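Shown here: the complex without one of its protein chains, the others still in place.
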Amino acid sequence: MDVDRTLYIRLYKKMFLIRVFEAKVEEMFRLGKLRGTTHGCIGQEAVAVGVLENVDLSRDYVTGTHRSHGHFLALTGKVFELISELMGKKTGIVRGKGGSQHLHYGNFYTNGITGGMIPVAVGLGMAKKLKGEEGVVISFLGDGGMNEGYVMEALNLAGVYKTPNIFVLENNCYAMSTITENFTSGKFDERVKGFGLEYHYLKALDVVEVYGFFKKIYERVRKERYPVFVEFETYRFCGHSKSDRREYVVKEWEDFWHANDPLEKCRSRIPAKVVEDVEKEIINFVEEEFRRVLAAPYPDPGEDLF
Amino acid sequence: MDVDRTLYIRLYKKMFLIRVFEAKVEEMFRLGKLRGTTHGCIGQEAVAVGVLENVDLSRDYVTGTHRSHGHFLALTGKVFELISELMGKKTGIVRGKGGSQHLHYGNFYTNGITGGMIPVAVGLGMAKKLKGEEGVVISFLGDGGMNEGYVMEALNLAGVYKTPNIFVLENNCYAMSTITENFTSGKFDERVKGFGLEYHYLKALDVVEVYGFFKKIYERVRKERYPVFVEFETYRFCGHSKSDRREYVVKEWEDFWHANDPLEKCRSRIPAKVVEDVEKEIINFVEEEFRRVLAAPYPDPGEDLF
Amino acid sequence: MKYIEALRNTLHHLLEEDDSVYIIGEDISEPYGGAFKVTKGLSKKFPERLIQTPMSEQAFTGMAIGMALAGLKPIVEIMFGDFIALVVDQLINHASKFWDIYGKKLHLVLRTPSGGYRGYGATHSQSLERIFMGIPGIKVVAPNILSDPGEVLRRSLYLGKPVVLIENKLDYGREILESGVVDEVFTLSIYDATFPVSKLKVLNESSEISFITYGGMVQILRDVQRKLLFEEDITSEIIALTDISDYDVNLIVQLVESKRVLVVEEGWSHFGWGSQVALDLRLMANLEVRRVGARPFNIPAAEPLENHVLPTVDRIFEETLRMLSQEV
Partner (left out) sequence: MKYIEALRNTLHHLLEEDDSVYIIGEDISEPYGGAFKVTKGLSKKFPERLIQTPMSEQAFTGMAIGMALAGLKPIVEIMFGDFIALVVDQLINHASKFWDIYGKKLHLVLRTPSGGYRGYGATHSQSLERIFMGIPGIKVVAPNILSDPGEVLRRSLYLGKPVVLIENKLDYGREILESGVVDEVFTLSIYDATFPVSKLKVLNESSEISFITYGGMVQILRDVQRKLLFEEDITSEIIALTDISDYDVNLIVQLVESKRVLVVEEGWSHFGWGSQVALDLRLMANLEVRRVGARPFNIPAAEPLENHVLPTVDRIFEETLRMLSQEV
């Protein structure tokens, strides 16, 4: 098998895992087996997987958003720990205290305030810089989050202090039901350049392209240590959150992305037999992990609150 | 006398009034006759006067900053009411409750949070738009204030809703002791364009030029009703506030602006005899008003708190 | 009528009656109608009166303040109560100052759904309204199901001073009770102060304990009230305030029938709403006062932990029995 094919398979596995996971979460909500809320990333898997395949969590930091199941799974593959967290089980990555939006595992952090982690991420980058440590900080944010003032302040700080931060904008066209471009004056690329940051753009259709594109940026920032901003055009096929009926979507965009689903594209590069095996294995694995979580214990106020 | 000369005289009177006023305020602080703090605008008079000469406070709104004595005087000429306010007298424009940083007179508002009035100003513009009223909103802000997140959010809102706002950046090079360009990544013009706003720039050396330049912008916004951003390069000759010893200044900039003081430039266009009369009159007037204020009553907690 | 309908109907009426009313917020227009659907349908009928915004809580709150300064009557929706943390500067350092230093009447309401019990986790479950309590020039109000939430909204908008209006996520789907006999054994009276105060007590009985509360806690206290009555034969009364920052202590003291008062809030107890209320009651009427509120932890998502941190029927029930077992 050539290197390219191995890569497609590796990345496909991760993308498929995320998609199966998110679909299962949706199902569990429908069945009333999950409390709280959740934000799925079906359709956007190529960004999480392509970007994070480059990352080394032992020295890099990653910050996520409210929509970070995919980021976590791409980084760690820990299905049991994530679903435990969503179900409020003691076996969750933060003992069920966080739930879907408040994840923490090693150098990976998310939080529920959109874009609120961007200033924090600049601080992580600052620490890297001040300590003279290796490693960089990769931070995801959404198109909606781009209009939050603290995000813009933070982009300026990164530029002023030249921190090793990579900002990854997952522009999925919508902020909840809001079509972001209708509520954004000017263009993101110009704005980012207005903050003196190096700006890159890619339509995230092919996970291997995302991977390769990001790899170059990542390696440069690892070495040259200055902040970079990467915008990915992507798309969410699922609702914003569990209760969203997606009545606001733009048909043209829907059609385009369904015809160009990055999962399908990746799949088409892999022999059918391999796909079949891989998918079966992953589906079984996810089912099995969900079952195991059902049996896992709940946290105990006496032990687990702090 | 030609029109031009009349204009120079009219504007010179205002600029000179502001400078004399601010110098007198500094003197009063030195003599211990003023409490609180104050931010003078010596050196920046051409912006306040040139811009506000165009404004009609009966239909326009003006929002200022922490450094707004000049704005107020250019708009109203009310020396007695302003110094009363600074001295905490009942005869102040808000009965002494506001002090130097919290002014309100008709459609003119200032506040002490740098850039904090910019979102509010967008709301004033929005109201103009929604009511279908004539008039525009002119808002001053500083170079330092440009890095505040809420300011950036507000610029986006103005662009999204197309409100009749004119943002006037008085870039005087410093935010307190901070040389703003050293703490700003990217350039203001690019940033502003990144918010989809029309951007204009002028070095505020000649008050009549400021006046004419702004007049065109003002007339267009009055008619076409969309937001515009104007950056003036200017300079403050006095300290940031009463206690500032100006140890941070850049010699080159100091030299340039002292050699090109807009007050001197304007003065040079007016016959010496006129200048002499005008200045004497203003100095006497300001002295007299300060004296009157000394005799004015203090506000009374029973009557004036609300 | 449901709580959410009362709010939505009032918004509808306000838009209809008064040209200067506007609604501002994220995702408030069709087809979404707000994260909790409070504004659902309104943008169809009043397309130019709903101002949907980008995610810029600080600036659109500031924008609303400017609109109010110019004489309009904006109603801002902050999607979750937790995000009021973002508008503290615009409310405290701007709106509240214009109100008394500049002597401007401001017709401005900032509505936001507060509270937990839904497993949303630490940044989507808090009761942060405490931040604005006692700040001069700002009033904090909270409707509940014991009087018309729409009326609270309407009075807030016409007050002339910035109001933070705290809704409760779980209340949206609940039915509002009508004054008079409730469920055959209780009776609801509504005292029409500037903002209504409601009292729900056992019919024809005096109360052995009084619960003073606001917002979504009313429903939990109704369960406590029944449990006390049916399991322990103990009579209790729920006194629910809607003006929670400037309530009339004298009125409350008059309404309290028992010598024992339990002040119940969903927020953290320490330096909470109840600290002031309990102190007032203690100093004004020397009542025996205890408090129940959230325990001092961030609100966890997991159900057993969330129910440990937030006040529950059981915890309030037990606290009540403990109080009643002590001499006064």
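Which chain is which? They are A, B and C, in the order written, and residues in each are numbered from 1.
The criterion applied here is as follows: contacts are C-beta pairs under 8 Å (C-beta built on N, C-alpha and C of every residue); 3 or more make two chains touch, one makes a residue touch a chain.
Here the structure is a predicted model, which means the values were calculated and not measured.
Looking at the complex as a whole, the chain kept out of the display touches A, B, C.
Only one of C:29, C:147 or C:245 touches the absent chain when the whole complex is considered: C:245.
Contact with the undisplayed chain is limited, among A:86, A:157 or A:266, to A:157. Residue A:109 is the one among A:80, A:109 or A:235 that touches the chain missing from this view. By the touch criterion stated above, the residues of chain B touching the omitted chain are 35-37, 85, 88-90, 92, 95-102, 111-115, 144-145, 147-149, 175-178, 180, 183-184, 245, 247-248, 298-301, 304-306. Although one chain is not drawn, its touching partners on chain A can still be listed: residues 61, 94, 97-98, 102, 104, 109, 111-113, 116-128, 130-131, 149-150, 153-154, 156-157, 160-161, 305-306.
One chain of the complex is left out; on chain C, the residues touching it are 82-83, 85-86, 88-89, 92-93, 96-97, 99-101, 121-123, 126, 128, 130-131, 133-137, 245, 268-273, 275-276, 278-279, 282-283, 289, 296-298, 300.
In this section, only the chains that are shown with their structure count from here on.
If touching chains are joined by edges, the resulting network of the protein chains shown connects every chain directly with every other. Ranked by distance of CA centroids from chain A, the top chain is B.
Taking the mean of each chain's C-alpha atoms as its centre, the chain lying closest to the overall protein C-alpha centroid is C. Separating the centre of chain A from that of chain B, both taken as means of CA atoms, is a distance of 46 Å.
Separating the centre of chain B from that of chain C, both taken as means of CA atoms, is a distance of 42 Å. A straight line joining the Cα centres of chain A and chain C is 36 Å long. The set of chain B residues that touch two or more partner chains comprises 149-150, 153, 156-157, 160. For chain C, the set of residues that touch two or more other chains comprises 53-54, 56, 58-59.
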